[in-house]
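In this view, the complex is presented without one of its protein chains, the others remaining in place.
Showing chain A:
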């Protein structure tokens, strides 16, 4: 029984994170242990797992069963899709995108990582950095996930040896840094036994860093907004036309990046008309400043023509509009994406007609080799595309803004989501390794 404290009841922050790795790496066991050891598994769920484990002849409850969802998956012993898990500690609420390791692997990891602020990549300490690890690192880099955790699992099977861990951590960190991953935190764990997952390990005195959960609880979830371009995609125009509010005209949207303040000069794209922020309505409460990811309603000084799909930006920091987009994409549909494919492109709140003009290359994630002019991309392929849109779009580079630098392609005939796109260069240029003074002595 847990004791309830005020902390458990107060408002905390939210961290969205994803896990990458296969069943063989112990991913399901790690997730099960995070849920179990943080006391997020409730009695009836645990009993169900115990019953299922016993019926399969297993002695101990198989924590991996906590994360199996559909009957189809349980019967086949696979996971076919991203599953979302929820748990909380007194310090933070977590949303975990649990992505399967086998079928549709790339599609699912891209989906999970698109909203994640952190990715946990698992490796088996006995195998070290393998092809799959490099694939996971490349995807985290492509999706610009700000924080990466390398969990070196099964340390119990390598006698908890420091040099095994240090070698793997060094090799991985070098590779990830080269891909532009801004931050890697390596943690030696045993998910099965519980070392360094929630509780610090008694078997690895040489490790002085945080456990996985401690790191998840303390990693920053917000950024310095002064470096972000402010962007508000208009979702809906609020016009009550009531006796009380005859002239109210507000532009509703979720701030995609940066912050807006009352009095700021703004430009509406793609029209280019300008005005000033007369007021900001934060779900019924007037405020002077609002920032990402708040849902707000902006009131402007001038009565200009604005509708759903427009983008409101500070006049001093407006992106160029373009009909020609170059992007890195991950194809997620079963049918292929081909040159001259006519599609719909959804960017922010605007959906426009578009045509795939060229597919200059396909990227192999294992070794980052480029295959020129593949002609098409099939499900789970990553590639570069050139797209021409029917109308100009105010796109940002994905490296500057994950929300206004991303888009999806939709099949105009059957409505399926075809492709996930990220505007601009695939990988960030590597930055010099920063001096991580607060990192408790772990420098590689």
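The definition used in the following text is that a contact is a pair of C-beta atoms (placed from the backbone, for glycine too) under 8 Å apart; a residue touches a chain by one contact, two chains touch by 3 or more; residues count from 1.
One rule holds in what follows: contacts and distances are computed from a predicted model.
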Inset, instruction - Consult the UniProt record of the chain that does not appear here and report its protein name from "NitT/TauT family transport system ATP-binding protein", "Peptidase", "Sulfate adenylyltransferase subunit 2" or "Heme exporter protein D". - result: "Sulfate adenylyltransferase subunit 2"
Legend entry - Contact with the hidden chain (one of A:58, A:127, A:222 or A:338): A:222
Legend entry - Sole contact to the chain not displayed, among A:159, A:244 or A:302: A:244
Legend entry - chain A residues that touch the omitted chain in the full complex: 1-14, 42-45, 48, 68-72, 74, 80-86, 88, 91-93, 95, 107-108, 110-111, 114-115, 218, 220-225, 235-236, 238-242, 244-245, 248, 252-254, 259, 281, 283-284, 291-295, 308, 332, 344, 346, 349, 402-403, 406-408, 410, 414-417, 420
